[in-house]
Each structure stands twice: as structure tokens, then as C-alpha cells.
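To start, the structure itself, in C-alpha cells.
Only one protein chain is missing from this complex, and each of the others stays in its spot.
Letters A and B mark the chains in the order given here, with residues in each chain numbered from 1 onward.
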Amino acid sequence: MSSVTDEAMRAGQAPRRFGALYVAEHHVRIWRSYLGVNVVSAIGTPLLYLLAFGIGLGVLVGAGTGPGGVDGVDYFVFVAPALIATAAVTIASDEFTYPVMMGFKWNPIYLGMHAAPISPRQVAGGIVLFVSLRAFATCLVYFLVVAAFGAIPLATGVLTVPIATLTALAFGAPLLAYSAAQREDKGQFAVVQRVLVLPLTLFSGTLFPLEQLPVVLQPLGWLSPLWHGSELGRVVAYGADRPAWLVLVHLLTLVVFALVGWLIAVRIVTRRLES
Amino acid sequence: MTIISATGLVKRYGEVAAVDGVSFEVAPGESFGLLGPNGAGKSTTMRMIGAVSTRTSGELRVLGLDPDQHGPEIRSRLGVVPQQDNLDTELRVRENLITYGRYFGLPRRLVASRADELLEFAQLADRASAKVDELSGGMKRRLTIARALINDPRMLLLDEPTTGLDPQARHILWDRLFRLKEQGTTLLLTTHYMDEAEQLCDRLVVVDHGRIMAEGTPASLIREYSTREVLEVRFGSEHNAVAAGRLAGIGDRLEVLPDRVLVYASDGEAALVEVTARGLQPLTSLVRRSSLEDVFLRLTGRSLIE
Partner (left out) sequence: MTATTERSAPRRGAVTALYAGNARAVVGRGLVATRSSNWVVVISGFVEPIFYLLSLGIGLGAYIGTVTDAGGHEIPYAAYIAPALLAVSAMNGAIYDSTWNVFFKMNFGKLYQGMLATSLGPLDVALGEILLALFRGAVYGVGFQIVMQLLGLNLSWTALLAVPAVVLIAFGFAAIGMGITSYFRTFQQMEWIFIVMLPMFLLSATFFPITVYPEPVQWAVMALPLWHGVELVRGLTTGVIEPVMLVHVLYYLAMVVAGLFFTTRRLRALFLD
């Protein structure tokens, strides 16, 4: 074969292997311009939530429940793992919606990356990698803040951070698939945010146990990765008493959501970039 | 009696002087052009005249009023066609005209009937209820011009009205503008197309780097800054400069461009005879009339379309 071909083959090796990293790097670069805002909100938000839910709402709830608290613990201990998971889900629902469509349409960086030797799978992988990174970092800060205030009694509580990151992916991978399929902005992201993300967040046993809801509304929680993530978090954070099979169901649900979402997302991104 | 008078007009953006001391006057009913390359300050001048940008210094009167003090009054008598279409993409074609008319405070019934007239004028009547995004570039441009006419303006500001259009669409537009001119509408337009300036302008200024380089009618500018004819010869990219050295003395003036050499002479054919007489064999040669392009080259040392 000619030397030009050899050269191209060699030049293509690095992108082939590490393409997803390059895509993630691009996103991290953009993220840096928002870093100041993000750091303030990553530290400030959990403090605020503790102030609002731990102290404020806790007083009301405590007056209602008596000394037993919620699920056998103080209200803010009950809420803390859910706050961490919610933070991750919020990041996923921000990053996997508008910016994805932006990258395919208005500022078509993904098309540009694909014109360079990066495969559609790596484009999707890079996005996922970046969001995982951002979710992980943010949740770690959240964890440190709430733990500093004694809201995480057990040492295994640190596992809330990877659990929350997994929750973000379980929530986000299907969302990525949806967003990558959108060709025009007709306000559908606002709709998805309001009628899908919001109820899945609100009816998912974060601020109160799911059983408090009327039976008709409870299935909403079962469908919500956030419920599974929060419950897992509670098990590791304060040893919430859940049967082993249920813990397994939570974990499996998260993994299945993330995997199926990922597979569909790769297919859609490939179709989008290669048609 | 002037409709626009500018004296020492300056607009700075930080350190950049986009417009750097420009003076000119336009009479009612006149067709006046600003001709210049990218970044010359044409659009900036138009925006100050259109009372949507405040000047940094200098004097400006539009319809006898100061745009900084009387923006709404001035704009109500103007029609503006910006360089880039800014049609309302959330509205349909006819709605665009009607809504725009309402911005001038015109009664709904009047606006509705004018909108229908203008749709005819712009040959868009069959597209009245189309979405703006469904129109072609030329149709959008025509709609923008129709929109600028909704308030029956005394003066029309056209910023590169035909850039990006195909020749046929340009001719349709020129025809429409010519009719307006015949009806007595003052036209102020910017362009970097020579033929457009020659077709539409009674008088024009050549601007570069925010300054006026020359002023006059197209014919007088050509007379003053160029010869009657131009001989264009090409010797191949590597050889133009060398060949030019051997052309000295032919015609009034030589201009060496990367891809060709221009010989300015009153008689182009005679100049070509002289070129071959010196033993030079151009790959191609062309004799043409001088145009504003040549005026521009003379004044700025640069080609107009980069």
C-alpha cells in the first residue's frame, strides 16, 4: 500500500482508541467557562437544602411524626441521600437535552467531530463521559457538605456518590437518545422537562417516602430512576432497612435503564451522523 | 433642501473607528450609494441614519431632525432593509407585513390593505400564508423590501439589497427599486457590486476604512479616476509581475493584480497591439469599458470583492 495510506492508518489509531476522550475533553473545555457558577452552586445548593429541608421543613415534619422521625431517622438524614441523587439527575436533565440538540444543529460540533476521525459511538461516549464526570464531581461536593453537617451517619455513605452518578446515567441515557433524535426545537424540551422530568422527580420518594402518595401515584416512583437511586443511597447512608431483593431490584433497574438508554442512544446518534 | 446631511460623522467601537469623519448630503428623490469593501463602515453609517445607533461625534440630520433626539419620528418616515433579513420567523408572510405596520401605529384596516398591495408588488401574493422559513433567499429579500414599504416611507435605506441573490432575482429587485425611484422615493443604498451602483445610483461615495475616498456620479467618477477602456492581460500566476515590468509606458497606468495585469488606456485594442509588439504573449486578453471597480482599485489599491 502507498505511504499516504499508511500514514492515514497511523494517524487514525489514536482517535480510534481515544475518540470518546477527545469528545469529553471538548465538553470539559466549555464547562470551564461555567465553572465559577457551578462551584458556587455545588457548594451553596446543598447548604441551602439543608437549611430549608433539614431545619425548616424538618421542624414541621418532626412536629408531625414525633420522635421516631421519618424511616426511623431525623428528617434531614432521610432527605440527604435523595438530595445527592437529585443533584445528579438535574445535571443529567440539563446536559442531555438542549446542549445535545445544540451540538447537532445550531452549533454542529458533533458533525464536525464526525468529519474528523471520531465514530458516532465515541461521540455519544464522550458526552456520557463528560456528564458522568460532572455529576460525580458535583455529587462529591454535595456529599462532603451534607456529611460535614452530620447528615450521613455511616461510612458506607460515600457510596451515595457513585450511586448518584449511576442514577444520572439511568435517567440521562434515554434522554440523550431522545434529544439526539430531535431535529427541530419546538419547545419540546420544556415539555419533557415539565411533564416527564419534573413528575419523575417530585413523585419519587425524595422528600417523603413513596408510600405517602396515593396508591395510584406510586407507580410513577417505581418508574423513576431517582426513586431507585435515592433508596439505594439511603441503604448505604444510614442503613435503611430494605429487603435484599429490593436492593437488588433498585440496582438492576438503574443498570438496565442506563444500558438500554445507551444502546438506543448510540443507534440514534449513528443514524443522525451517518445519514 | 436636503433629506440627509452628515458632517464629520464618527462612530467608534472602543478603539475601532468604524466610521471616521464622513460628510455628505442627499437631496430628496435622489438615489445615493455607499460603495466599499467589507468592514468599510457602510452598515454602521446606515444604522446611524436609521436612528438605531448613536453617533460618537459629528453632526447628522435626517429629514431635518437629529436621530439621537427624534428616533421615533425619523424612523416613522423611513423604510429599512437591513443587510441581513430579520423577518419575524414566528409569524407568517402576511402577518409579518401587518405586524410591522402596527409597529408604526398605523390602523389595522389600512395596514391590511397595504399588505395585500405589497404582496402583489413583491410577487408573493400566493405565499401570503407561508411560513417565513419556507421562502427562498430571494423571496425573503423581496418580503423584507415589501415590509420596509408598509409605512409608505419618504426614504428607503437598503443595505446590500441583492447580496447573495442569483442574477434573475437581482434583476427583479432592481426593477422594483427602479419603480420606487420613479415614484420619487429617496433611495440610500450600500453595495459592493459595481453594476448595482451603476444601475441604481444617481450619485455615490466610495468609502474605505470609515472614510470617504471620492464622491460623484458613476460616470464622473470613472472619468476622473480611470480611463475610458481597460485591457486585462493574464500571463499565468508566476509571470504577471515580470511581464508587467516590460509593459511600462503602455496606456496611462498599470495595475498588477496577483492573477492579471490591468492596462488603463483610452483605446484598449491599441494597447493590446502594443503589448504583442513588445514580444509578449498573454495567455488571455480582454478589452472592456472602465467600471467603478477600477475607480475603487485606483483609490484604495485593493480589489473591491475580496
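Note that a contact is a pair of C-beta atoms (placed from the backbone, for glycine too) under 8 Å apart; a residue touches a chain by one contact, two chains touch by 3 or more.
Owing to the predicted nature of the structure, the values given are computational and were not obtained by experimental measurement.
Visitor: Identify the visible chains that the left-out chain touches across the whole complex.
Guide: A, B
Visitor: For the full complex, which residue in B:Arg92, B:Arg203 or B:Arg260 touches the chain that was left out?
Guide: B:Arg92
Visitor: For the chain that's not shown, point to the residue among A:Ala190, A:Leu246 or A:Leu259 touching it.
Guide: A:Ala190
Visitor: For the chain left off this view, which of A:Phe96, A:Phe203 or A:Tyr238 is in contact with it?
Guide: Looking across A:Phe96, A:Phe203 or A:Tyr238, the contact with the absent chain belongs to A:Phe203.
Visitor: For chain B, which residues lie in contact with the unshown chain of the complex?
Guide: Counting only chain B, the missing chain is touched by 11-16, 50, 52-56, 68-73, 75-76, 78, 80, 82, 84, 86-88, 90-92, 95, 99-100, 102-105, 151.
Visitor: I need the residue numbers on chain A that touch the omitted chain, in ascending order.
Guide: Residues 33-34, 36-37, 40-41, 44-45, 48-49, 51-52, 55-57, 59-61, 63-65, 70, 186-188, 190-191, 194-195, 198-199, 202-203, 207-208, 212-214, 217 of chain A touch the chain that is not shown.
Assume only the chains that are shown with their structure count from here on.
Visitor: Report the inter-centroid distance (CA atoms only) between chain A and chain B in whole Å.
Guide: 54
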